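Only one protein chain is missing; all other protein chains are in place.
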Amino acid sequence: MLQESLALSGILFSIGVVGVLLRRNVIVIFMSIELMLNAVNLTFVALSRSAGIEGQLFVIFVMTVAAAEAAIGLAIIISIFRHYESVDIRKFRLLRW
Amino acid sequence: MVGAPLFGLLGAVLQEGAEHADVFVPFLPAWMILLPFIGFVINGLVAYTAPERKKLVTFVGPGVLGLAFLLAAINFVLIAGVHDAEPAIRSYWTWIEVGQLRIDAALQIDQLSLIMALVVTSVSFIIHIYSIGYMAEDPGYARFFAYLNLFVFFMLVLVLAANFPLMFVGWEGVGFCSYILIGFWFTQPVKAEAGQKAFIVNRIGDFGFLVAMFMIFAYLGTLDFQSVFALAPTGFAYGGAAITLITLFLFLGCTGKSAQLPLYVWLPDAMHGPTPVSALIHAATMVTAGVYLVARSSVLFALAPFSMNVVAIIGGVTALFAGTIAIQQYDIKRVIAYSTISQLGYMFLAVGVGAYTAGIFHLGTHAFFKALLFLASGAVIHAMHHALHHAGEDSSEDASQDMRNMGGLKSKVPTTFRTAWIASLALAGVFPLAGFFSKDEIIWSVGARGQTVLWVVALITALLTAGYITRWLVMVFYGQSRVSDKARQYLHAAPLVMAGALVALAVGSVVTGWINIPEALPLLPEFTWFHHFLHPAFADAEHIIVEHMGEAAHVAPFGGGEGTWAVASTVAAILVIAIVFQALKGKKYLPARESAEPTGIAGLLYHKYYVDELYDLTIVRPFKRLCVFCWRVIDQGLIDGALVNGTAYSTRFGGWVLSRFQTGYIGTYVLIIVLGVLIILGAVIT
Partner (left out) sequence: MDLSQLVFYLCAGLAVASSVLMITRKNPVYSAMFLVLTLFSLAAIYVLLNAHFLAALQVLVYAGAILVLFLFVIMLLNLGHDVEPDVRPLIAWVFGGGLGLVLLAELVVALRTVEATPGVDLLSVWFQEKGAVAGVAEPLFRTQLIAVEVAGLLLLVAMVGAVVLAKRKS
């Protein structure tokens, strides 16, 4: 099942990348990032079967960081929304040339 | 000033008995050069700070020249007292020392350079005296003398140098002084342009001199006169390509400096300068530098018979060419200018057939009577200008110098009139004046060396000379005066300083011929002192010529000895003078503004064969177009535009392109990150 898990993980990661590239709603982009993180978690878990328990431990930490990041990120989005009245990333252009 | 003849006699006396003196030791040679330079510095400072202090300049300007002449005379006596004296070389410091090349600031005092120095200092001194009167009212009085002194300094460097580069320093220096003196009244554009023309045309010749110098160094490894002339006979194949090229390039320089075909065009325009300048630079000294160069390099030219032919042919053709133009000029100084070109042609003709002494002889005598002709013209112009100005008429240069506005002036300017006659007779080669001896010797030498065509050319030119100078005399001094009655009362004779100078030069014009009287002349004692004096300077060259081309003949091409032809030419000259005089004496000339321009052949001569226009069309304009092209296309377009501005622009453009990356749009950034990851990952897995 290792090969299949790795393949699945690759597919999910790619789908996550496509989502980040192509969506304009910043929250959906965030969700795609979470998807990518999950794909990586799957890789770790799949490999830990033959490599040792450290794989699963690392997944715990990934989840922790993902949680923290989601909290902060959403807080930022709320702040931005207050300013721009929108979550469309096309509107966030202050750092333009 | 008494000039050469007195010292010539003295030299003869010394020659008779003096075998005891063995080595020539020059007396303060460097001071001959330093004195005029000091004069330049002092006069220059006065001109710059206090131009109105004319008394000091009057004292210093001619004064240093007088002292320099004295020194030259002393050295001359010293060297004349030593039989076959060796040249004295005085080296003062090492100027350039690079690799194999070593050039010293060194002077060579020998017979040839001392004769030249004598001529230069004596004539310069007289002309300086003249200028005191001529330039008295000019605000640039001090500046004028400063420039004149500087010129004499450079000219003396030229004739006294011991190597080619130092001579070139003098060569360039006199060219520069000629420029600033011709354009002395530079506020008038036509005069400034005349100065420019002189300098630029000279420069073309200078290029030839430089190339010749480079070649000499390349072949012989040295540029000192003594070394070069000693090594040349063995270093070059006789008549070979190398030596021929070298001498031809040297001669190119001479055509520029001494106004021969094709680079003579600057000399008539140089008449825009003050008359003393015309007399000194463009008659007696600077223009003779080319002849001096050929004479000094006689060994080199003797090794290249082709070049000698070229020199002689160009000399002869120029003499005839200029002579024909002179008979149709109306400006009083232009006639004399073309006469100078013609007489210089004679000198080159002489050195071109190997008659070096004859060439230098004519150089010396010509200096006196040509300077006198110019100074006489100056006196006339001075009087005309003054008269027209006070009469309220057009006193511009064109008006006061046009001979059609003159006539009948002989009673008004007596000294000028008489000395002008003497100079004219000398120029025409009438016995016993100086020109007779020198010119006849040249004509005889040309014939004796077998150059029949050139000999005939020389004879015809001599007749032309007599013709145009008589016309000059008649138009200015005789006939019905075209000067208006009102102006005529203001005509005055030349002031004492000017008249005195004229007389001094007149004496020279008479007497300088007597330093060399060939045996062939009937009823006269033989006195070939000058030949003997200059013999050491040309011995090597004459040896080479005799070795390869045989001795000179003693019979002229159409029979008759030297004496016969001398007498014949004098008689012919007198005849021409008489005929022309009679023909033109009664001619009614119209004043310049009423005269029509000459047409037909006369018109062709009047317009100087349209040579200036030809040069303008074929050389000046295309060159100017080339320059404009270089300016607009290459300099502005390519260098400024493409390279300088272009680099700046492309840098800015690159910056602009790169700045577009900062869109501030997250989507762009994400895309670039993803692309980057893809590329790196791709690189890693392969």
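Here the chain labels run A and B in written order, and each chain numbers its own residues starting at 1.
Note that a residue touches a chain if its C-beta (ideal position, glycine included) is under 8 Å from a C-beta of that chain, and two chains touch if they have at least 3 such contacts.
In this text, all values refer to a predicted model and were calculated from it rather than measured experimentally.
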Options B:Ala192, B:Leu463, B:Met549 or B:Val674, residue touching the unrepresented chain: B:Val674
Against the chain that's been left off, what residues of chain A make contact? List them. 1-8, 10-19, 21-25, 27-28, 30-32, 34-35, 38, 41-42, 45-54, 56-57, 59-61, 63-72, 74-79, 81-82, 87-88
State which residues belonging to chain B touch the missing partner chain. 674-675, 677-678, 681-682, 684-685
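Just so we're on the same page, only the chains that are shown with their structure count from here on.
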Chain A and chain B have mean C-alpha positions lying a whole-number Å distance apart equal to 97
Touching chain B in the complex: which residues of chain A? 17, 20-21, 24, 26, 89-90, 92-97
What residues on chain B touch chain A, complex-wise? 659-667, 670-671, 674
